[in-house]
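One protein chain omitted, others in place.
So, subunit A:
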């Protein structure tokens, strides 16, 4: 397991979260979360299932509303902007779903064209084809262009899902469990792709995962969500160099596995 080189990205903040709270009924998931994402960095958010990792990125993209607290994305407070402004913001933020969420009635080509034709109206048919093909090429799946999502493997679906978000050339990428349910070899390929996306498309990313191999391979910085708050942040070593009983089993289980 190769670790990503440590780089200090503390320049411009692209996401700023302060005092974020979110409950579902009586279940208080996020309890005053504070988090910043800097331009160009890959931030890995770790935590057990059900700790609110996915909720956090769904709040960032405006799919869920916070109960309290501020979420600022590219200097816009997500909860305060109009629906039109939110749609404009979403053009700059890509979201890769855990189950890929490909449109199963459309081919791979149509899946990639869908956001493009609706948001880049000045593009000609030739431009659209070129964008679709080059994005598919970037994720190594140009040959699957005319296939239906049901004909693809889990790893291929993940790649197409990432390609569909990349086609709008976002500044920020949000990955929800990118390696969940994949075999170790495909996990390595997806980790590599996340790093390639960071370098090639100059994106800033939040990667939600509980896979430490993924965290170590793609994260410039790691933040661990414990009891509704980010209790530990820093490099992979900073986070796991502890005797905290809530953190140690997580590390040990992943490596024994």
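Observations
Basically, contacts are C-beta pairs under 8 Å (C-beta built on N, C-alpha and C of every residue); 3 or more make two chains touch, one makes a residue touch a chain; residues count from 1.
Everything below uses one rule, namely that contacts and distances are computed from a predicted model.
One subunit of the complex is not drawn; among "Putative solute:sodium symporter small subunit", "Phospholipid/cholesterol/gamma-HCH transport system permease protein", "Sporulation protein YqfD" or "Cytochrome c-type biogenesis protein", its UniProt record names it "Phospholipid/cholesterol/gamma-HCH transport system permease protein". Of the candidate positions A:23, A:147 or A:195, contact with the hidden chain is made by A:23.
Among A:47, A:62 or A:155, only A:62 touches the chain that is left out of the view.
The residue touching the chain not shown here, chosen from A:17, A:71 or A:93, is A:93. Contact residues of subunit A toward the unshown chain are 23-26, 61-65, 83, 86-88, 90-91, 93-95, 97-99, 101-104, 114-115, 118-119, 164-165, 168.
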